[in-house]
Every structure is written in structure tokens, then in C-alpha cells.
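Complex shown without one protein chain; remaining protein chains in place.
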Amino acid sequence: MVDVQNRRDGRMITLDEAGIRDLLYPVTILDRERDRQRTVARISMSVELPHHFKGTHMSRFMEVLGRHDRDFDGRTIPAILEELKRVLDARSARMTMEFPYFMEKRAPVTGAAARMDYRCRFQGASGPGGEDFVLTVSVPVSSLCPCSREISSYGAHNQRGSITMEVRSIAGGDGLPSMVWIEELVSVAESSASSPVYGLLKRPDEKFVTESSYDNPVFVEDMARNASVQLMSDPRIIWFRVTAESLESIHNHTAYAVYEWSRKDG
Amino acid sequence: MVDVQNRRDGRMITLDEAGIRDLLYPVTILDRERDRQRTVARISMSVELPHHFKGTHMSRFMEVLGRHDRDFDGRTIPAILEELKRVLDARSARMTMEFPYFMEKRAPVTGAAARMDYRCRFQGASGPGGEDFVLTVSVPVSSLCPCSREISSYGAHNQRGSITMEVRSIAGGDGLPSMVWIEELVSVAESSASSPVYGLLKRPDEKFVTESSYDNPVFVEDMARNASVQLMSDPRIIWFRVTAESLESIHNHTAYAVYEWSRKDG
Amino acid sequence: MVDVQNRRDGRMITLDEAGIRDLLYPVTILDRERDRQRTVARISMSVELPHHFKGTHMSRFMEVLGRHDRDFDGRTIPAILEELKRVLDARSARMTMEFPYFMEKRAPVTGAAARMDYRCRFQGASGPGGEDFVLTVSVPVSSLCPCSREISSYGAHNQRGSITMEVRSIAGGDGLPSMVWIEELVSVAESSASSPVYGLLKRPDEKFVTESSYDNPVFVEDMARNASVQLMSDPRIIWFRVTAESLESIHNHTAYAVYEWSRKDG
Partner (left out) sequence: MVDVQNRRDGRMITLDEAGIRDLLYPVTILDRERDRQRTVARISMSVELPHHFKGTHMSRFMEVLGRHDRDFDGRTIPAILEELKRVLDARSARMTMEFPYFMEKRAPVTGAAARMDYRCRFQGASGPGGEDFVLTVSVPVSSLCPCSREISSYGAHNQRGSITMEVRSIAGGDGLPSMVWIEELVSVAESSASSPVYGLLKRPDEKFVTESSYDNPVFVEDMARNASVQLMSDPRIIWFRVTAESLESIHNHTAYAVYEWSRKDG
């Protein structure tokens, strides 16, 4: 059969990305506590399309994914990107996968355990300019308003919010990026808010969370700065963007703060 | 041209609904304060399809809507349903429209005004069994946990939540349903929670909202019951379902409660 | 500590449901081909709350789930519902879980294999009136318009759509519901449309799918009726609702059809 995609194109436009999106797929992710965990990812994959080709061969994305669909560790996305470049005759390739990641979390007093989900994303790219990898982790937290606490005779409004960290880290000694674990970013976020949130709290835990939130009031701006200070002090991290959000309990809109940072080398 | 839809169908299945969905459309809604307001609705329309027709004529839904797309008052949906039945030769027709409805809300101390959005839905049906109309209003509110307040030495977790009321009301003296205003249901919900939420609060308002929430703790179960008690006492209302939700500030999941009720006549 | 939830409530309202919602959770589902598969579910759980209790104990839902979070087979949801009724002192309980289910699907000519996702839902309830279970499967399909094909000199508009089947089935000989497999409902839907959709198609497959769609034109009404005829002929099925949708390629809205059916025994 004719290969229409391989035909010449005369518009002289090299597309930055041509690929597939919104593909749901079961994946296995490295898990610091339990070795591996299975979850479901929303995947996109693309390649650069040179100006002289009319189209890319979309079916090959699925073929490459099918050959790698088991465990995703630090080497899997680079390997997929190399293979995409080869089978699609492309200079550069990209892949994004978004997935819920589960951790067992213990209640602060009783130690009762329950699963919590954290929204994560891996974004990899490979091209003439080198490799790139961004890890994103979004952590639900609780924030208690410092202003409300200070001006009120009793009580203080608080609410669910989130701290989302997008992070690039440097290459370690063995030539691979030194790994920043999802678990580490969860810990950064939880210590930057008024309190972590939990899957399961018994009454002594609820008392503890209520009082410790009241003792640690933060604006959404504080959450962004607290997380940023921690990420800047981590020598592995060379770039990040922190977005803190607060689902205001006194409004029907969200308050948010963003801080983006790059390490200046010296 | 041939009319494929009008062909005979032999499967002997009368479809309950055949129509269109997920249509965005600008509409004008009756507004108790300001006469009329313009907003945007997500619309679905359908008719029953007799077993002997192969298909309905989907383009006629748009034609009928186009002839009515100005003001939606209490007579508009019945008129559209009548016209759908006529032009599509159907025994029954249905229409749903979901839209944000805006009210100007004043802060409780300073009186500062700002717009707030409330998610609403009109669902109409007309068939051999008569007419039906359900008004749904979803109201964002604030809830403060009675348990957290009682067991904690200070503070209490609170959060944004919502109270959604689906309501059928009786025919008034002039043969038309006596109208329950969106504004009335907003008021029912806000008085059933720890506090209303607002578009704009200055510091004296924030102090007031914080303290009055602390003074009015409610479980999500209380919110459902408080709204239900009010709706039952309204003689116009013959059926309702109340769903209260609380975006727990100490968890990453939602707590909810549901109560459905029908008036027993006497 | 005081148990606020256990306090007496005087509003005389027995809530139909009090529970939790929007909980993401990793689960394992029975898989006809591969024994078991791991996926991620969105879960809700609730109990009836008697009028004399002020609130339910929300943390117990997580505790019960935590004791069952491994494999979900036909006995798991009934067991969870029994335990919920016991630990929460309730007459009835409900549980819903929605999840993507993955099947390996082979291209029709080359046999190339790739994963496809199908949206599924288990809804269980247990109360004084007995047990209830509804299986829902939503299957992406392709539809080609009979009218467009007939009136046009060449070509025919076609598009992605879906067929969603909600199904109740009867108790089998061993006292348990005779199981309707997700795989069986996928097969019903795919044979009711112009063509299945696939994760991966090579060119000979694409030619086959294009031509076989053209040979099997269906309205969205046909898809609903075709699936309904098949479900009615399955003696295990006692109730169903079929919803067919078509993401019209010539419009920016969706066409849909619904048919609900109950077996009249004799």
C-alpha cells in the first residue's frame, strides 16, 4: 500500500510535535517503600516532524509503548525516547505521563494507616540539545489563614489546598540524574503547609491535626515560599516551579501563588 | 433526497430518548433582582422515538431552540417541549439546561458587594403522563466540624462544601407551577451551613465569618437535614432531593449526605 | 473523648446516604483473560443514617476499605457492604467504584496487539429490601452515518462514539449472581456499532476498518437498539439501560439515544 505519510511536503514547516495524546495506560512505577506499584497513566508521546515529511506514523507510538509497558524506572523514558527517534526517523522526541501515586500514610497519633493519592507527572524530552526530565508532584494539604486567626476572637478559617512542585535535578556521579523521589517532594509539601491531610484519622488524630493547624497558620504565599526554601537547599535540584493553591473555605474561588527558580551555577 | 431516518425499523424498540447533548448556548434567565440575566447553558434535548422510525431528525432540535433562544422564563421550556413533540412527531420530549447563575452578594459587616456564581439546572419533560419540571440549585457554603471543635483545645477544621437541592413544586392557582426562585433555594442552603461563602470579604467581614462559623458547627449530615427541614415546610414543594458535600480540609476525599423526600398528600 | 456523632438528633430525618466520595484507590479486578488486573478506582461508600444519630463515623469507611483493598471479585462488594452495616450500625449500605479496565485488542487484519481502556463501574447496595448490583461498561466505538452515506455521491461522515450499558443480572444456581463479564459487554457494544475502535492499526487494518464501517452504517439510535436486542436475548440479564453517544464529526455537539428495559417474567 502507498505510504501517504512519507510523501514530500512543500510548506517548509518542521512541526515541533506530532504524536498522540490522552491515552490511558496501565503502568508500573518505582516505589521507595514497596519497590514497585501499579497505577494508570494518561500518556502523550510525540516527535519532531521534519518539514519534508507529510505526516508521522502514529501507529508506531503504540508499538514502542507496547514494547516497554512494564516497569517505569529512571531509564525507561529515555529508552522510549531513543526508540521513538529511531523508528520515526526524528531528531527529537517527547513523552509525558500523568498518574496517581499511592502512599500509605499513618495518622499522627494513633498510627492508623490508609492510602493517599498524589498526582504526579513525568515529562521527558530528548533532542539535539540533550536530554530533559521534569518530575511533577501535586500534594493535597491543609492551610489555616493567619489573618483570620489573628483578627478573630476564636477559630480561624482553614481549607484543603495543594502544593505542586515541578522539579529538574542534576546528573549524579554515574552519569544519570540523581533521583528525587516522589516521597521526598510529598514531604517537602506537607512540611510547608499548616498540616498534611490524611486518608484516615481517628478522634485523637483529628484533635492533633486541628490544633497543629491552628499552631501553624500559613497564607498560600507562605506555602509557596516554604516549599521553595526547601527545594533551593537541595543541591540536586537545578530548577523548580512551585504552585500553591488554597480552596478558600470563605469564597467560591481559589487563592494561589507561584514561584519559579533556576540555580545560578558558580 | 431520501429520508433515511423516516424508514421503517423492525426491531420493535421504542427509544426513551433520542436527541442531542453537550450543546453550549447563550441564554437569558429570569432574575428576581434584576429582571433578567444573561449566561451560558449546557443544553440537552430529546424526544421519544417510536419503534417504527429508524431515526429522529436531529437538525430540528437546533431549529426549535433557535426559535426560542431569547428569554427563559417559566413558560419557555414547556413551549419548547410542545414544539419538539409536534415537529418530531413524538409522544414525549425532554430538555435539560445547566448554567451558572450570578447573584450580587453583600459582605456581612462592610456590605461590600461582589458577584457569586451558583450552579443551576432546569429539567423539563412532557409526555402522556403529564408535565414535569425539576429545578436544581447547587450552593457553595462553608462547614465547620462539630467533632473537631468539641475535642480540640482550640480551633476546628472547616472547609468549602456545597448543598445541592433538586426540587419539584406544585401547580399554583393559575394552573402553572408556583415558582420557586433560585434565590430562595440559595437562601435555604446558606442558612443550613456554618456560613455562606462570599465573593469579597474585607477584614471585619472575615472576622465575622470566622467567628460565626465557629458558633455554628455542622456535620455534612446536619447540612442535609437543615436544608430538608426548610424545604419540607414550604407548601409549594412536593418532592426534593438534597445532597450536601464537604471538601474535607483534613482529607483528600469528600464527605456527603443525601436525603430524598416526597410529600404525602392528605 | 466525646462522641459527637453518636449524639441524639431530633429532626426525625433518616438520611438515605451518609458517607465519603471521590476517593482514589488502587484496586485489583477479575480479568477473564489474565486472571486479575490492577487499576485505579474512584470510590464512594455510604450507609443509611437513622434519624436518631447526629452523624456517621466517616473514618470507619476507610478502615473497612483498608481491610478489603486487594482483589475485587463478585464477593468483595457484598462483603464490604455487610461489614459497613455492622461497624456503622446501619440498615443499608452502598458502594460505587469507577475504573478504567484494560483489554488487549488485536487489529483485525495484521493481528497487531495493543491495550484499550474501557470505563467501568460497579454499584452495590445492601438493605432490608435485599441486595442489588449494577455493572456498567462504556465502550468507545466508531459510527458512520447512514443518511450521509446515502445522500452523498462519495464518502460518509463518521466519528468516535460510545455505547454505555448498565446491567442487572439474575442469581445463578449457586445462589450468586451469574456473572456477566466486562468482556461480554464490550463485545455487545462493538458488534452494535459501525466498527470497534483499536489501540493500534497498521495500514491493512485501517483499510479494513474504513471499508467495514462504510459497509455498516448506523445512527446513534441504531447503536442503542442493536445493543438492546442483544442484551434482551441474554437470559441472565433482568434489567438494563443502554446509552449510545456519537461525537458528531459535522457538529460541535453530541447525538445520543437511551433505552431502558426490565424483563417481565412469566
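Order as written gives the chain letters A, B and C; numbering starts at 1 within each chain.
The rule is simple: a contact is a pair of C-beta atoms (placed from the backbone, for glycine too) under 8 Å apart; a residue touches a chain by one contact, two chains touch by 3 or more.
Bear in mind that the values here come from a model prediction, so they are computed numbers and not experimental data.
Asks: Given that one chain is not shown, which residue among B:R21, B:K54 or B:K207 touches it?
Replies: Checking the options B:R21, B:K54 or B:K207, the one contacting the hidden chain is B:K207.
Asks: Quick one: say which of B:A114, B:I170 or B:M232 touches the chain that got left out.
Replies: Only one of B:A114, B:I170 or B:M232 touches the chain omitted from view, namely B:A114.
Asks: Even though one chain is hidden, which residues of subunit A still touch it in the full complex?
Replies: 1-2, 4-5, 9, 11, 13, 15-24, 44, 46, 49, 54-56, 58, 146-147, 150-151, 219-222, 224-226, 228-229, 245, 251-260
Asks: Using the document's contact rule, name the residues of subunit B that touch the chain not shown here.
Replies: 1, 3, 23-26, 37-40, 59, 62-63, 66, 69, 100, 102, 112-115, 117, 199-204, 207
Asks: So which bits of subunit C touch the chain we can't see?
Replies: 116-117, 140, 142, 144-145, 147-148, 151-160, 195, 197-199, 201, 203, 206-207, 209-211, 213-214, 247-253
Throughout what follows, only the chains that are shown with their structure count from here on.
Asks: Averaging the CA atoms per chain, pick out the one whose centre lands closest to the mean of every protein CA shown.
Replies: C
Asks: Round to the nearest whole Å and give the separation of the Cα centres of subunit B and subunit C.
Replies: Chain centres of subunit B and subunit C, defined by C-alpha means, are spaced 26 Å apart.
Asks: For subunit A and subunit C, what's the span in angstrom between their mean Cα positions?
Replies: 30
Asks: So, what's the distance in Å between the C-alpha centres of subunit B and subunit A?
Replies: Each chain reduced to its C-alpha mean, subunit A and subunit B end up 36 Å apart.
Asks: Quick check on subunit A: which residues sit in contact with 2+ other chains?
Replies: Each of 117, 199, 201, 203, 207 in subunit A touches at least two other chains.
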